[in-house]
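All protein chains but one are shown at their positions in the complex.
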Amino acid sequence: MNQLKAGFDRLRDNEIYKQWFKNPFTYVMGAVLLSILQIVTLAVSGAPWGVSGAFANWGAWIYEALGGSVAKWYYFSTTGAQNTLEQGFLNHPDSLRNVGIIVGALFATLMASQFKIKIIKNKKQIIAAVLGGLLMGYGARIAFGCNIGALYGGIASLSLSGWVFGFAMFFGAMAGSKLLVKFFM
Amino acid sequence: MAVTNSTDSSGSIRSSRRSSGSRTPKKNMIPVGIILAIIFVIIGILLAQRSAMVGFFWMTGIGFGFVLQRARFCFTASMRDPYLTGGTALTRAVLIAFALTTIGFAAIKYGYQMRGLPIPGMGYVVPISLATVVGAFLFGTGMVIAGGCASGTLMRVGEGFTMQMLALVFFIIGSLWGAHDFEFWKYHFISNGKTIFLPDLFGWTGAVAVQLVFIGFLYVVAVKWENRKEKE
Partner (left out) sequence: MKEVILDCFGEACPIPLVKAQNAIEELEIGDVLIVQIDHSCAMKNVPEWATKAGHNVEIEEVDDSEWEVIIEKAK
């Protein structure tokens, strides 16, 4: 057992291991790898990577579990949307991809021995998380997606909407920065 | 902020420091990581037996999450830092990703069109309207405040940040709210919006060329911006 532990410690301190699993990749390396995953995703599934669309379904599932109904909502009125809702979480590829992102990041953090639950520090962070989350959720739904689907996927799909989204988002980020420095720092 | 006067003046940073660095990381989480990886693969196989596509999305999701975390790839920072801190390293990386993916996507789409098949991914070519502008602005504001965009929030949940876990809960609530109001935006704005697919305007080669030149232009602006901010 001790030998095994020593082995893992040697692995942790190994320079090659560190390069792959501990020291951060360069941003450019990240860009290249994300691009490859994006292209593979389009080639295999016929659609670019999207994240926030699934959150509307998560919301609907939870809402319906609590006794609400979205059956009459325009957003969920198409047959496709209805089917997705009926088939549930485990048959919704986008939902599992989102869970995959969470566990993929968890895996990466563990392999770097850097996982730690970081508790919310103060009230400001609670307000920031609540407000920021709501703004992102609402904004993404009316703009056909988030920074992944509408921006990254949109631009890569040669849609002008991606660029419009990007510029509006840039100014939104400026406003957000001002708010952050003023109220949340 | 604590201020201490250092008596040591030997020059090297480390030796002039007080003893706050005496702790060292002890934990080795690699075994847990490996066990989890095995569990993830088993889940992947089980999911793939239900539906190959679900299994594929699960595995690529893990890939996306791994890459995002390893590179600290943050779309929020790419939009926020030019204004807030003057840095554009992530902005430039995002532009590189846009350029590479544009080329790959265009090749795939063009291939489908050549074979007379419907072009994939056209669901992401959407109408431009006030809803796009308002939604993206709100999204941009929210992600800076919440400390993570859609992908970044998920990634930080995986890293153990309770703040982003809370943000994710409200992201979902906000999504439901947005879905509820979607009819209003659709009726008043989106239905009057214009859908513009660049190859329709410039042809395939032209569209890719125009977009790459524009990305290149933004890249140069980002470099100049960072240099200018540094001199200030």
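The letters A and B name the chains in turn, as written, and every chain counts its residues from 1.
As a working rule, contacts are C-beta pairs under 8 Å (C-beta built on N, C-alpha and C of every residue); 3 or more make two chains touch, one makes a residue touch a chain.
Note that the structure is predicted; figures quoted are calculated from it, not measured.
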Of A:N57, A:T84, A:Q125 or A:N147, the one touching the omitted chain in the full complex: A:Q125
Residues in chain B touching the chain absent from view: 1-6, 9, 13-14, 16-18, 20-21, 23-27, 69, 72, 74, 76-77, 80-81, 84-85, 87, 89, 147-148, 159, 161, 163, 230
Chain not shown, touching residues in chain A: 24, 109, 113-116, 118-122, 125, 177, 180-181, 184-185
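Quick note on the criterion: only the chains that are shown with their structure count from here on.
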Interface residues, chain B side, partner chain A - complex: 25, 27-33, 36-37, 40, 47, 50-51, 53-54, 56-73, 75-76, 79-80, 83-84, 89-90, 92-94, 96-98, 100-102, 104-106, 108-109, 120-128, 131-147, 149-151, 153-164, 166-183, 185-186, 195-199, 207-208, 211
